[in-house]
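Here the complex is missing a single protein chain, while all its other protein chains stay put.
Order of writing sets the chain letters: A, B and C. Residues in each chain are counted from 1.
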Amino acid sequence: MSAPAKLAYFVRTAVGSIVRSPFVHVIAVASLSLSLIGFGVARIARTQLDALVDSLGGEVEMTVYLAEDAPEAQVAELEQALAQRTAGEVHRVSPAEALGRLATQLGEDGKVLTELPDNPLPWSLEVHLPKAARDAASLGDLARKTRALPFVTGVDYGEEALERLTLIARALEIASLVVFSLVFLTAVIVVSATLQLAIFARREEIEIQKLVGATDRFVRLPFLLEGLLQGLLAAGLALGAVFALVRWLESGQTGLLAFARLDGRLVVQWPRLAGELVGIGCSLGLVGSFIAVRRFLRV
Amino acid sequence: MSAPAKLAYFVRTAVGSIVRSPFVHVIAVASLSLSLIGFGVARIARTQLDALVDSLGGEVEMTVYLAEDAPEAQVAELEQALAQRTAGEVHRVSPAEALGRLATQLGEDGKVLTELPDNPLPWSLEVHLPKAARDAASLGDLARKTRALPFVTGVDYGEEALERLTLIARALEIASLVVFSLVFLTAVIVVSATLQLAIFARREEIEIQKLVGATDRFVRLPFLLEGLLQGLLAAGLALGAVFALVRWLESGQTGLLAFARLDGRLVVQWPRLAGELVGIGCSLGLVGSFIAVRRFLRV
Amino acid sequence: MERPPDVFSRRPSLSGTIAPAMIQMFHVSKAYPGDPPVLVDINLDIEKGEFIFLTGPSGAGKSTLLKLMFLAERASRGQVLLAGRNVARLRESGIPFLRRNIGVVFQDFKLLPTRTVAENVGFTLDVLGTARDEVRDRSLKMLRRVGLEHKADVSPLKLSGGEQQRVSLARALVNDPALLLADEPTGNLDPALTVEIMDLLTDVNARGTTVVVATHDATLIERYQKRTLRLEKGTVVADERGAKAARLMSQTA
Partner (left out) sequence: MERPPDVFSRRPSLSGTIAPAMIQMFHVSKAYPGDPPVLVDINLDIEKGEFIFLTGPSGAGKSTLLKLMFLAERASRGQVLLAGRNVARLRESGIPFLRRNIGVVFQDFKLLPTRTVAENVGFTLDVLGTARDEVRDRSLKMLRRVGLEHKADVSPLKLSGGEQQRVSLARALVNDPALLLADEPTGNLDPALTVEIMDLLTDVNARGTTVVVATHDATLIERYQKRTLRLEKGTVVADERGAKAARLMSQTA
C-alpha cells in the first residue's frame, strides 16, 4: 500500500474511533481544552498584570536639590553622570517652576505659598527614571553618593513607593509561578490520565490487533493521530473560549480594563497565542497518547 | 444480614475495588485533589488580596476647610452630621497643627513653610473614612453638599485615589470570579469524567451484578462509597498540599507576604478550610459517582 | 424493600390449588429494533420440575428465548408468565427479586476477571446479603461439585475454556435456584466431563429445580431422553415430549 493510502487508513481509523466512542474523546478534549484555556488566560493575565504594575507605580523620579552657590560646571557634570547611570532624562528645575508645581500639588493648601515674601526653593535636578533603573538597592546607592557631593543639599526619590513597587512585581512573579505550575500539573496529569483511560478502554482492540499480526507502530499510529486530533480540537476550542472571554472583558461590563488603563482594549497577540495553544495542545495530546499507548502495548 | 454487616460488605467491596484497580482510582483522586488545591489556594489568595487592597488604599480622609468666621454651633452640627453619614471619626484640626503636618509631608520642600510670616491655614475638619464609606459616588455627593455650606471654603477627599481603589476592588472581584469558575468547571468536568471512565471500565461488573439479581441500590452503594472515600482522600491530600504551600510562603523565601504587610504570617482559618475541603471533596466524589453510576445502571 | 415473589416456592401449595407452571409463553414474538423478528409466535408451557432441552441451528433464537425467561430482554408481543406471574406487569424494581430465583449459565460465561473464581461464584450470594463466611463456604462446596475447588483463588483469566464454563455453572447453582437456564453449558467440555455436569444437572433437577438447557449436542439429547424443544428460524418446530418414548423404543429395538 502506498504511503498516502496508509496515512489515509490511519486517519480513517483515528477518526472512526473518535466517532465510535465519542464519550472518552469528549472527556479528553474537554480536559485538554480546559487546561489550554487556563494557559491562555494566565498568559494574557500576565501581560495585563505587568501593565498594571506599571500603572500602579506611576512616574518614579529622583530630585536632587542644589546649593545656592553650586558651580555650573559641576552641576552639568552631575547632570550627565545621572543621565548615564540611570539611562533616564535629567531636567534642571528653577525655583519658580518648583514653587508653581508645589502649589498645584498641594491643592487647597497650596494657596499659602502665594503669600511667601520670596521664593525659598533652591534649584534642583529632576531625574525621570525609566523602568530598568527602578531598582531600590542601586538607586539607594546612587542617592547616597549624590548626597555626599558638597554642592548638593538633599536627594529625594520616593524610597517607599519604589520598594513597594519592587515587592508587587516580585509577588506577581511568585503568584504566577504558583498558578502556572498548578495549571500545568493539572493539565499533564488529567490529559495523560484521560488518554490512559481512553486507551485502557480499548486494550481489547490493541490485544486483537497484535494477535492478528500488527506491528507496534501500526497499533500506535492511530492512537497518536487521535491524540494529535484531540490536541488540535482542544486548541481550537480553547482559542474560541479565550477570545470570547477577552471580548466580554473588553465589552466594558466588568470595569477590569478601565482599571488597567488600557482604554478598554486588551493587547493580545492572537497569532502568537493561537500558535502556542495549538503547539501545546498537540504536544500534550501526542505525549499523553504516547505514554498511554506504551502502557498497554505489551500483549 | 444485619445493617452493620451489610455496611461492612459495601465498605469491603469499595476498598477492594480501590485495591484491585488502583490505576483509575489514583487518577480520580489526583484530579479531585488538584481541584481542591485550586480551591484552597483561591480561597486563601482571596483573603490575602482583600488585605492587599486595603494596604494599597491606605488611609482615606476627607478634609473640610472652614471659613474664618464659621459659627461654632453650625460647625459642631456639621461635625455630627459627617460622623453620622460616613460612620467615621471626625477631628477638628487647628491651623498650627495643619501647618506642622504640611511641613512634615513636604519633606525637604517643607522648609519653605517655616519662613511664612504668619499661619495662613484655616481651621478644618478631618474625617477618617472607614472602609464601608469609601464609595466614590456617595462621597462625591457628600462633598458637594458640604461645599455648598456658607461657612465651608473647600472640601478635599482624594477623589482620584478613591476611584482607583474602587476599581481595584472591582477588578479583583471579576478576576477571582473568572478564576473560580474556571477551577470549578474543571473540577466538575474532570471529576465526573474520571469517575465515569472508572465506572465505564467496570460496566461488566455492574452488568453481571444485575444479572444475578442485584438491586440498583446494591450496585450503586459501593460506587458511592468509593466516591466518598476518594473525596476524603483527595481532601486530605489537598489540605496537606495547601499547608505545605502556606508554610513555604511563610518561610519568607518569596517576599510575597512582606508585600501584603502580614509580618510573614498568612491568616488561614485551618479548621474551616479543612471542613470546606472535606465537604467539597466528598460532595464532588459522591455527586460524580452518582452521575457516573447512573449512566451505566441500565442493563 | 420489595418482597421477592414467593410464587417460586417449591413447597406444594397448602391451599390445595393447582401450582402454576414455571414458564408459560403465549404468542410471544421478539424483534430487535431495525431487524427482522428473531422469535415468532412462540407458545410454551414448562411445568415446575421439568428438564428441558432447547435445540436448533445457530441463530435460531435459543439464547434469545432464554433471555426472555430471565428478563434480560422483553417480548415485543405476547405474554410471558414466570411462575404464573405476568412479567409485563412487573415493575423494573421487581426484576432483581425475580432473578434471585433463577440461575443462568451464559453462553459467554460472563465471569469477572478482576475477582477470584470463588468470588465470582459467591457473587450470587453476596447479592442476597448472605454472610461472608457462608458465602465462601457455599462457593467452595459448589466449586467442588464442578471439580474446580483447587482453582478457587485464581483469576478466571487463568482458566481454560471448560473450566470457565464450569465456574459459570457453579455461580448459577450456588444459591439453589428454582429455575436453571443453561446456555450451551457443555460446549467446551470433553465427553467425560459433559456426563459429570449433566449428572449434576439431573441431580439438581431431581431436587426440584426446573432446568432448561440450550444445546447443540445431539448425543446429549439422545442419551438423556428429556423433553426437547427444537427451534428453527424463531419458531418451535418440534416438541418431543410425546416422541420421547417412541424414540427410546426405536433405539432399544
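Just so it is clear, a residue touches a chain if its C-beta (ideal position, glycine included) is under 8 Å from a C-beta of that chain, and two chains touch if they have at least 3 such contacts.
This one's a predicted model, so the numbers in the text were calculated from it and none came from an experiment.
K.L.:
By the document's own contact criterion, which visible chains does the hidden chain reach in the full complex?
P.N.:
Across all of the complex, the chain we cannot see touches A, C.
K.L.:
Which of A:21, A:47 or A:119 sits in contact with the chain that's absent?
P.N.:
A:21
K.L.:
Going by the touch rule given at the top, which residues of chain A touch the chain that is not shown?
P.N.:
Residues 1, 5-6, 9, 12, 17, 20-21, 204-205, 207-216, 218 of chain A touch the chain absent from view.
K.L.:
Mind listing the chain C residues that contact the chain we can't see here?
P.N.:
With respect to the unshown chain, the touching residues of chain C are 32, 35, 55-60, 62-63, 107-108, 158-163, 165-166, 183-184, 187-194, 216, 218-219.
Please note the rule applied: only the chains that are shown with their structure count from here on.
K.L.:
Give me the set of chains touching chain A intersected with the set touching chain B.
P.N.:
none
K.L.:
Most remote chain relative to chain B, going by C-alpha centroids?
P.N.:
C
K.L.:
Quick check on this structure: which chain has its C-alpha centroid closest to the centroid of all protein C-alpha atoms?
P.N.:
The most central chain, going by mean C-alpha position, is B.
K.L.:
So how far apart, in whole Å, are chain A and chain B when each is placed at the average of its C-alpha atoms?
P.N.:
Measuring from centre to centre gives 23 Å for this pair.
K.L.:
Which integer distance in Å separates the CA centroid of chain A from that of chain C?
P.N.:
About 68 Å, centre to centre.
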